[in-house]
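The complex is shown incomplete by one protein chain, all other protein chains being positioned as in the whole.
Up next is chain A:
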């Protein structure tokens, strides 16, 4: 019964089946007015159904000899595509190192928090990972306790994506979706100023012998290129993700979406857990789709919750196992003594490693402690 495969509403499907149309071929030779009459629906609805059916059928006949399915790419082509993609730096060299250059486009990354007990005490020798050094993270989930620096990292990324191409950045704009209200414009201004100062310093250092070319960017320009959305409920969040499709086709130079935090509205007042799982998986798929189609990086910030397993309490990222499964990469932020550390928990191509970073007045920077080695797990 091939009608199952069509993305039409349940009532339309029921009407089609009860009138005897159970396969796509039976819809091939009928006109929309006849169909409207038989199903007792409006003509526009009937035309819609026929359009969907012929689209499904059309994909059957257009069987290109070069690719097995439309839109498939061979792994060899993808390897070369990835090598030419660019990174968004996090402004901390250690963090960039373990991320393989920085945050990358086309994936979703989650950053979270973890208790120290999950980190194994054995520290392996630091090895150069040449096999993985050319890869980068794209879809990220970042999670942590309040105060660990998630929002700071989010703002830093939104600023760093705008570093122009001449300085090794992407020169793109950012979308910042704020659900908690933790975005401080003054802080963003401060970080933007520090970023421009660093760029002119780098400029001076490198082009010593040439005329000093001034950086024409002002902090106001950087702030202007961050599109900020404030969300107050989960329905608004879903509506916004659906709207982003249209927004991104109009603003093609957006290169990163930061969602802070993705779980806030799903934790309280949600009685129906099954609905929550469905909505979250649907949202994750839509974000993946956006990331792939528009070649952008998606960074999600998450919170932590306590899990009670085997009479002990453990801190885990909020929203459960299904959500952990949906994100491509996961970074966990944690305290180790007095220092902040980031640990790669899940990645298809990067080795698990942790690095220290610190939050300064100028934004996220390398940790200034004496122990600066990257710990490989």
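Everything that follows uses one rule, which is that a residue touches a chain if its C-beta (ideal position, glycine included) is under 8 Å from a C-beta of that chain, and two chains touch if they have at least 3 such contacts; residues count from 1.
The rule we apply is simple: contacts and distances are computed from a predicted model.
*Asks:* Among "AP complex subunit sigma", "Phosphatidylinositol-glycan biosynthesis class F protein isoform X3", "Replication protein A subunit" or "RecA family profile 1 domain-containing protein", go ahead and choose the protein name stored in UniProt for the chain not displayed.
*Replies:* The record names the chain that does not appear here as "RecA family profile 1 domain-containing protein".
*Asks:* Taking the full complex into account, find the residue in A:44, A:242 or A:289 that is in contact with the omitted chain.
*Replies:* A:289
*Asks:* May I ask which residue of A:31, A:44, A:74 or A:242 touches the chain that does not appear here?
*Replies:* Selected residue, touching the omitted chain: A:74.
*Asks:* Suppose we count only contacts with the excluded chain; which residues of chain A make the list?
*Replies:* Touching the chain left out of view, chain A contributes residues 4-7, 10, 19-23, 25-26, 29, 56, 59-60, 63, 67-76, 78-79, 82, 106-108, 118-120, 122, 131-132, 134-135, 138-139, 274-275, 277-279, 281-282, 284-286, 288-289, 291-292, 308-310, 320-322, 324-328, 330, 345-346, 348-349, 352, 377.
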